[in-house]
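Here is the structure we will look at.
All protein chains of the complex are present and in place, except for one that has been dropped.
Chain nomenclature is as follows: A and B, assigned in order of appearance, with residue numbering initiated at 1 for each chain independently.
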Amino acid sequence: MNLSRRQALALGGAAVSVTLLPVSFAFAASDASTAEIAAFTGGATAGEGSIELTTPEIAENGNTVPIAISAPGATSVILIADGNPTPRVAVAHFGAGAEPMVATRIRLAGTQNVIAVAQMADGSFVKTARAVKVTIGGCGG
Amino acid sequence: MKTITKSIITGGILALSLGFAAHAGEDATLTVNGEITLPVRAAAPAGSPLPELFSGWVFRSTETQAMQMDDFDNPGMIFVDQAWEAWSTPEGSAGKSCADCHGEPESFAGLRATMPKWNDEAGKLYTLEDYINESRVKHMGAEPWKWSGGQMTGMTALISLQSRGDVVNVKTDGPVADMYEKGKEIYYTRVGQLDMACSNCHEDNYGVMIRADHLSQGQINGFPAYRLKNAKLNSVHGRFKGCMKNIRATPFKEGSDEFRALELYVASRGNGLVIEGPSVRN
Partner (left out) sequence: MAKIKPRVKVPKTIAAGEVFPVKTLINHKMESGQRKDKAGEKIPRKIINKFEVTFNGAPVITVDVEPAVSTNPFFEFQMQIDGDGELAFKWTDDDGSVYETSKSIAVG
């Protein structure tokens, strides 16, 4: 899919407004993201724990950003791109024999926080977040 | 677990150690599938205005570099797979496939490293696209492919892959001397509303940032290139067109004499680098 710079800027609008606020990014999520997380956890609070999100600090192009989630002991994970028009990116369910990890490549509409929440085998939830800068402009973007 | 996850993103410790210092002059090493090492820098050929040659791979971020370090991670290989199928699929009124005349794609080993080159029979400078379409029209009785269409870029990728690691050695004298001069003139001529020549970015300023982008030497040894930007393989002429649009110039047409001449000149500036195609770029 080929986003023109103008389209990418338009999509990124929401993300920019988030990043301009002097917030501690960790768990400051947009309303849409908060709703997605609540739907995933059934309203339960997610704490910190055994979940790791691997992202580039700076993505060379927002169209293809490599990302990995690892959550030892998890049965499922949700990946949220806080600044995207539709924040939910993917939900993975792990079956027997699977290690609780998944890697993929995602679209980020601009610089924003990426959030991962995992449901553990005991029914509890853990979450983590990382800021990803998306470079727009120049000849490559 | 942590280590395993990290290596998925970065393509291993090798890429990790490069960090974001993967700028021109750093000791970046491009090893594909953990076994094929492709030199990404080379001594400049005689008469080159560049002190040393660098593959465009050197200028990319760690994550983008990693995608080219494994043929499975390289999304350009999807289209190589498709071209493999097309290779042995008969098409056109003659009911022939590429394989009927050429056997395996390996029969083109080394070819990409010499392109573009003079075609005596046609009496003009030929690119890989020209050879493919000539075969399709003349020998298969099939429709020519669009210059930058998916079928064409897939096939040029398949053929380029047969020359992976071969040193670029494009001839610039003899019957192509005029085209070489013409390409050189285009390279150094300022055009467009931004009044820029190829050389302003890719000779005078490679290694520095143009807004958020890290400028390369504009080498084409990695083409066709899978770009993260448009998630497809891009032809050399398609990329030239993009550059010209960026500087607000009216681009030449893909397959035009201007772009053929420019392809010859730009390819020859990379004499000494090795063929990487299909590469991964931003």
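Here is the rule we go by: a residue touches a chain if its C-beta (ideal position, glycine included) is under 8 Å from a C-beta of that chain, and two chains touch if they have at least 3 such contacts.
Computed from a prediction, not measured in an experiment: that's the story for all the values here.
Out of B:150, B:207 or B:242, which touches the unshown chain?
B:150
If the hidden chain were put back, which residues of chain A would touch it?
1, 3, 7, 11, 63-65, 68, 81, 84-86, 88-99, 101-108
Touching the missing chain, which residues of chain B?
Contacting residues on chain B, toward the hidden partner: 4, 8, 72-73, 75, 77-79, 81-82, 85, 150-151, 231-232.
Everything that follows uses one rule, which is that only the chains that are shown with their structure count from here on.
Quick check: how many Å separate the C-alpha centres of chain A and chain B?
33
Which residues of chain B touch chain A in the complex?
It comes out as residues 1-2, 4-6, 8-9, 20, 60-64, 66-67, 201, 209-215, 227-231, 242-243, 246, 281-282.
With touch defined as at the start, can you tell me which chain A residues reach chain B in the complex?
Interface residues on chain A, with respect to chain B: 1-2, 52, 54-56, 58-61, 63-68, 70, 72, 99, 101, 103, 135-141.
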